[in-house]
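All protein chains but one are shown in place.
Chain IDs A, B and C follow the sequence of writing; residue 1 opens each chain.
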């Protein structure tokens, strides 16, 4: 008879949409998060017999998210996730590991034409990238990944692609002036592990990584998307202390120059061209960049499409 | 035997994703559109026998979009759509009516920390609302609708809901301080019809409508989403000459205050509360606002979800 | 000063996801609906002053959906929608018109290998098309539209496209053997108006329309998608009494034969070819087919993409 073993397992309530308003007189502040909880521990019995004696209900993990938002506020996704992860592991005997994943949606204030806020309580969702964080705690140390997704960028020149390997299925023409466009998905890992030193300023850290990654994208004269990706990773590691590893997943969102020659039109990049923005297929470039000596800990499949 | 009649019909190529770069020395400009073409005319025969003698292929309408982008550039979605619509009707005998729908995606420049552009050719997609336009031309006059969708806004106070009609299925409690959040979807109609006066400045018009709609949302102390919607429409009509009609479709994106009393926590709006942002169901409020004496021409189903 | 007028308006709770189980001993039955309510009536005041005295809360319309599902069961989407529409208009003085839109998700039983049900209570979602209905009631008569969407079909031969109109932007080559693929979106209108005769058997009617539309798609040797669409409409009207009008929106989901000649491979349709299934752009064909003498009442924009 087949004997079966339980391998890696986790459970919890996913996608708790929590919004916290903080009032400072007539000026309000908003935090808008999507929080997912995944717990592991002594779970052999629930899988084999269905006994829930060790199972804190996912409904309880949801309640905890909302109650903690009120009790402690939300300084940043990272702070909030750390607090939740520590609570579940430290305060629940059968739980040995907690992983909290958070997406954060940014809001701007609705402005009047002269740039002052229309009111202290009116917001418009920014709509650009989604910030995210993953906190994992095993009862001893904390691992914090920060990241973002859905940040779409484009260089309308400064990108070439040539000199590539050819085989019998290669028909691609070389291109000395192409559009380079991608939607950045990335995670980076902080060295801080929850012991010893105080935690980083997560918001400041996020802004620095975002700024340096964007600038490296803009400023790199590119011969391949891999080169641009690596330059972005290097720039982040060089500019941001306390980060040891960063992984990018970047689709090459092809913009094909239209062939308008049947209509007697030239369509050269140098003159300002017309492009067809394609959906599928797309190139997909993924890589981890590490500080020398650092361990590679961000799972490759975490950024996969 | 049943005799069948052909009713309203139209065809064309939908969702042509056209990107036009314009170079002004090292400073580039980008227009990023999604263009859909729908043509009507003498089409009885193709439906009955399959004869395509009157059918300009949808592939040709696609080619025309890309060729026109190169030949004439893209000043605005409205200008571009008008040119396309006129071409299809005026230059193709069997085509009597053209409707062009366009979505436009906005891009910002990638900035350095001091706010200057990193390069003249590096962009980040804005990600907020999608601008749109619909141009219809019947050989005589042009109807231009402009619009936007996916603009998510929220007031964290200044909204109440009470004094409503009650029947045997009413259990809702009154609320004197709630979050009001919606994702605005709207179309407005210009009086300009392509004859006589020169066309409006479409970009300036768009910015005005957007600004006034946003400010009316922010500044209206609200007793119902209907009231806010109507105030937005009135503000647009009062502030923007040349617009006679505007229709909104606005979901009421419920933010429910969490009941934290089982955990010994109060969660009053006045103190800064925690909310659950719900997905479905949601209220859905739709209405047209008209300048007195104007005809109602925007189809109700155009903004429907 | 600008005087503004309130035009067409409606409100209600959208996307109420209601599941009703009926137990017949150990054999269960499931109805899985997504119900959207839109009400109109004496609503001037709520738009102008925010007074909700005439506003039955959308929360109440939600409660009514769930309570009616229990009180009366759900025979079919149409029956359920008719009952709801009549209730809102007949029992709520300020409400003069109700429109109920319903999507229905179909479930099959989980079978054992010999085809018998594994249990009486185990289901797998069918996943093919979504059935839908729209019921409108104005206090006098009922209009019932039935429909479906997301039904994807493909003929791997029996489709040609040639003899089309050419202009200076036409480059398309003629094709004597192409794939014809589309995702059918359709609404049809029943002559029954809620007065006089008993209501049709909605489930039987739905099966008939679906069967005849599918067979017409399969059996029509096609020279254009318009011809196929019209044949589908005619077949439905000829085969199904009590239906006067049907409207289709059918994207032409292009399957482009790959050019494999650079690799020394022929890729002719006659030998069984390889195709690239494209996303965007796509042709979009829309038309209404009417029984002779019938009014055209299905809004064109209802099936628009």
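Just a few scattered comments:
Following the convention adopted for this analysis, a contact is a pair of C-beta atoms (placed from the backbone, for glycine too) under 8 Å apart; a residue touches a chain by one contact, two chains touch by 3 or more.
Worth saying up front: this structure is predicted, and the values here are computed from it rather than measured.
Every visible chain touched by the undisplayed chain in the complete complex is listed here: A, B, C. Between the chain not shown and the residues C:113, C:196 or C:293, the one that touches is C:113.
Within the full complex, the residue among A:197, A:270 or A:284 touching the omitted chain is A:284. Touch with the hidden chain on the side of subunit C covers residues 16-23, 28, 30, 32, 63, 66-67, 69-71, 107, 110, 112-113, 118-119, 121-129, 150-158, 179, 211, 214-215, 217-219, 255, 258, 260, 262-263, 265, 267, 269-279.
Touch with the hidden chain on the side of subunit B covers residues 168-169, 171, 262-263, 279-280. Those residues of subunit A that touch the chain absent from the view are 1-17, 36, 38, 43, 46-60, 62-64, 67, 91-92, 94, 161-167, 169-172, 222-224, 226-227, 229-230, 233-234, 237-238, 245, 247, 251-252, 280-292, 294, 296, 299-302, 304-305.
Basically, only the chains that are shown with their structure count from here on.
Centres computed as Cα averages put subunit A at a distance of 29 Å from subunit B. Rounded to a whole number, the gap between the C-alpha centres of subunit B and subunit C is 24 angstrom.
Annotation for subunit C: residues 169, 171, 280 touch two or more other chains.
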